[in-house]
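Step one of this worksheet: look at the structure below.
Only one protein chain is missing from this complex, and each of the others stays in its spot.
Naming follows writing order (A and B), and every chain is counted from residue 1.
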Amino acid sequence: MTETVTVRVQRYRPEEDQEPWAQSFEVPYSEDLSILDALNQIKDQQDPTLSHRWSCRMAICGSCGVMINGEPRLACKTFLRDYRGKDALEVRALDNFPIERDLVSDISGFIDHLETVQPWLIRSDEQPVSAGAYRQTPEQMQRYAAFSQCINCGLCYAACPQFGRDPAFLGPAALTLAQRYNLDSRDEGASQRMNWLNAEAGVWSCTFVGYCSQVCPKDVDPAAAINQGKVASDINYAVNLFNILRGKDDA
Amino acid sequence: MNAGDAPDIRALQADIVIVGGGGAGLRAAIAAAEANPQLDILLLSKVYPMRSHTVAAEGGCAGVIQLHDSLDAHFDDTVSGGDWLCDQDVVDYFVHHATEENLRLEHWGCPWSRKADGSINVRAFGGMKIERTWFAADKTGFHILHTLFQTSLKYPSIRRCDEYFCTDLLLEDGACAGVQAIDMRNGTHTLIAASAVILATGGAARVYRYNTNGGIVTGDGMALAYRQGVALRDMEFVQYHPTGLPGSGILITEAARGEGGVLTNSDGYRYLQDYGLGPETPLGEACNKYMELGPRDRLSQAFWHEAKAGRALATSRGEAVNLDLRHLGEARINERLPFIRDLARTYVNVDAVHEPIPVRPTAHYTMGGIQTDRHTATALPGLFAVGECASVGLHGANRLGSNSLAELSVFGRVAGEQAAARASQGPAVDPRRLLARAQDNAAGWESLREARGGEHLATIRDEMARAMEDGAGIFRLPGQMQQTCAKIAELKGRYRELGLVDRSRVFNTEWLNAIELGNLLDVAEAMAHAALARKESRGSHQRIEDFPERDDAQFLRHSLVYRAADTPRLDWQDVVITRSQPAERHYGAAGQQESKP
């Protein structure tokens, strides 16, 4: 007999259910099988009504974030073999987001936050393309490289108790994206983005739990980005204060 | 809605609707917004834009930038790489604008990899005589897509409908006047009237069992256009990428070879030298258009022969050859190919620094698509198509790696500007005039949601994928091609007997997968019939048994497939040849001799 693994999958059918519940499925074990493969097998062969998001199955599109045994993870980058011998394997929708259905979260709030922080290159003097590329050395690129690797999977939001407490908090990925552009030597928009960093929902709502950086599948380290944002916010405050004291209130 | 009533339709209006939020769709949206800021642009996608499959492109994006390179050289590589089935006016336009578009992406923040002095770096790629592939480590598509998405947020005139599944094109007076889509969150049928529609829905390699593509790459736009009588062109040309992971098909970029990786068979022998790509180049010294830097069609075909001769490795995930990067060393692998190292570790448990990566060819890219002119306009007025879903005439019978990412920007911009020009002139379409048609369509989709037949979705999908692998794969054998055509017809019949279980309107992925399967079957049909009709071997279309040679007298033409009641109708279109007459394709030493004066 082939070895099987029991996967407990959270179900929530908005037209029928008042709250989520768990359904168990048996999946044949194989060394290569990812949690995403298991979910797809369940959908194909056992229960076509199971809903989950996925696409690239190579950890770059950011669609398939779920809670696996209580940890936010990409289903495509987590394997049955990692849970062999454990008592249970439980898959749920991401924490802290409303559940649209089954494993599908409503991430629209998170996407709104991403859009808020003006995540595009801001220049005071936009050069024409004919002038060629802006010069940027590998060292300068290195300063923001990690922060530009975010795939918007939302795992860090599921990991963040501050976002869980207050969904208005801009959160790890959005604040990291702001920092990614602020640290880009080609960008001149840091002062505009400071409005968002300094705001009630900005960097100061972060209490440095740090779990966001632990769960990030792309080693972006959002906790570092946000807390660098705090330093920038402090400096900005000090500079403004200095200018006010000198009677140069142009902040 | 009550049973028996006409389905409720939500009606929206825009000046331009863009279906698809990948690289081409986003670039088109930005171009349209810049061309006329007064226009209301609606970007509609079945996924959040950053999930689009552009994200998975790894190696790079072409554009002439080195002083010793030239637009002519890029032109020649593209045309010969495409086995002379490229429209040369299109290729000319492309090579003239690729660099400009890459620079524009740079100005928008794309982190192109740099040289020590801060200028743009380029790497070698298959079939390219001189290094002209811009890259952002080995996540070029990811960075381009995120840069475009983030930049698009700057423009207030670009609205988005994320997670809307486009089901139909809506026509009025013989022109495209809008689209219809399902709001995936609640199943609401939504019609969007617009005077210009751009399809940018990507490819269709999910018709194959082993492919590098994401689950969303289901040929939706191709099927939408096909059903409205627009021709699908050159559909028989499907690119097998030579290096996918066995089992999953996950892409291992050509850049791995551009950086100096080599392919070896089970004897540890660099077999490509036996397939007209030699002589063997020194280890770690990649030589343009030699050996591992030959074009993708040739490399995939060489694998097929090796496997047939029993010189492939038997792995637990199927037959493979070795992609050896070890001689590059850890530092270079980490700098240039960090994602590849991560993928190999995660999905085949191999550390590329210490062991070779097992790879095999997997379906990757559809060279063909919705027929357009060089301005991305289709034969249906008001409908434009761009990117992998379109056939603008750039890739011919075999695409060169890194030309497709550049295509997204170059022709995405063209599509956006063309659509903006049309939308700026034309009167707005009144959505009420489309309502009756939309209700009919919606009723059809509603009955699919309620389908109670005996056929199983996943079974039909898997049988299709296997049939395409057998009859429309790397080599096409006459009997198998016939069987595949018959099988697709059979599956289309069985599709009408589909039974679905999920009756929900909220994120009903079974229903959406069923619509996707209908799209895949239409595209598969076009591919199989075009392959059968092209009685020659050219580029990625190889019929070694019955028609092993290229036949310019008869087939230096684009195939056109039109939808018809039973079997599709085939037609042919001349290729635009301006200055490069068809010649034999040579790589390796043979190519070197040819290019000597």
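The criterion applied here is as follows: a contact is a pair of C-beta atoms (placed from the backbone, for glycine too) under 8 Å apart; a residue touches a chain by one contact, two chains touch by 3 or more.
What we mean here is this: contacts and distances are computed from a predicted model.
Suppose you had to identify the omitted chain by its UniProt name; would it be "AzlD domain-containing protein", "Acetoin dehydrogenase E1 component alpha-subunit", "ABC transporter permease" or "Fumarate reductase subunit C"?
"Fumarate reductase subunit C"
Touching the absent chain in the whole complex: find that residue among A:Q23, A:Q45 or A:Q140.
Selected residue, touching the omitted chain: A:Q140.
Consider the whole complex, including the chain that is not shown, and state which of A:Y29, A:Y83, A:Y134 or A:Y211 touches that chain.
Touching the chain that is not displayed is residue A:Y211.
Determine which one of A:F25, A:F97, A:F110 or A:Y181 touches the chain that has been left out.
Residue touching the absent chain, from the options given: A:F97.
Of the residues in chain A, which ones touch the absent chain?
The list for chain A reads 12, 14-15, 19-20, 70-71, 95-100, 106, 140, 143, 159, 161, 164-165, 207-211, 214, 221, 223-224, 227-228, 230-231.
Extract the touching residues of chain B with respect to the undisplayed chain.
Against the left-out chain, chain B lists 185-186, 505-506.
Operating definition for what follows: only the chains that are shown with their structure count from here on.
Considering the complex alone, what residue numbers of chain A touch chain B?
13-15, 31-32, 43-45, 47-49, 51-63, 77, 100-102, 104, 106-108, 111, 115, 118-121, 126-127, 129, 132-138, 140-141, 144-145, 148-152, 177, 181, 184, 186-187
Using the touch definition from the top, list the residues of chain B that touch chain A in their complex.
My answer: residues 47-48, 50-53, 55-56, 100, 103-104, 106-109, 111-120, 139, 142-143, 146, 150-151, 153-154, 162, 185, 214-216, 247-248, 250-251, 316-317, 339, 342-343, 346-347, 457-458, 500-502, 504-510.
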